[in-house]
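Left out: one protein chain. Kept in place: all the others.
What follows is subunit A.
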């Protein structure tokens, strides 16, 4: 009952809204509301900015998710290895970005990425490379945001991986060592297969999170320069809350929902195929 009221009802209301042209005129007087059928969806598919936002989001998911998983797995392996020292300290240090406020760290990152006075360009220059206008150049703004998002979020997955790693029984490694497996072989044949379910969980969660990219471009670039960092959710926010085209914004939300649903199903399907083969 509670779920029905607080989950399904708003979703249904949003779905119904996506077939209307609810805007500020309708807010003033409901008589100005028109039922437009699928027109919002048709218009959405004809809006170049939507495709651009979709491209940006897929770019972000395509590059960001593998990067994030690789970074968190790497960090987890390092923290779990017997050679590691000061483990609690590093665990806290690597997890810290996840629990800090996004807006606060975004300000720090904007300084790091600054063209003239940023630390990152300073590093590039000392390597003999030309400085990059990270947030001002349409080609570099997305990579800069991916970098920032991966740094901000990888600690969360790291903790999940760490728990997964610690649940692998030590006997498996012992048996592998007796068989003469090198540490690379141990990683490939013991660690990764045992982690497979965790990897699936993490990739589904991360993918779902990365599809909803919003806060990073909102605080770092406001979608600019030249709308090169507009994501689908950012596009929805602007349509819905900046311009109050709530009907159109609801249509965007549903397209994004369907897309995420399909991609998650695909992931689960691939995972099941692997399991049976």
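To be clear about the criterion, a contact is a pair of C-beta atoms (placed from the backbone, for glycine too) under 8 Å apart; a residue touches a chain by one contact, two chains touch by 3 or more; residues count from 1.
Here, contacts and distances are computed from a predicted model.
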Open item on the list: Can you work out the missing subunit's protein name as recorded in UniProt? Choose among "Hydrogenase (NiFe) small subunit HydA", "Extracellular solute-binding protein", "Nucleotidyltransferase" or "NADH-ubiquinone oxidoreductase chain 4L".
Closed with: "Extracellular solute-binding protein"
Open item on the list: Just checking the interface: what residues of subunit A touch the absent partner chain?
Closed with: 21, 23-25, 27-29, 32, 34, 114-117, 133, 135-136, 221, 224-227, 241-244
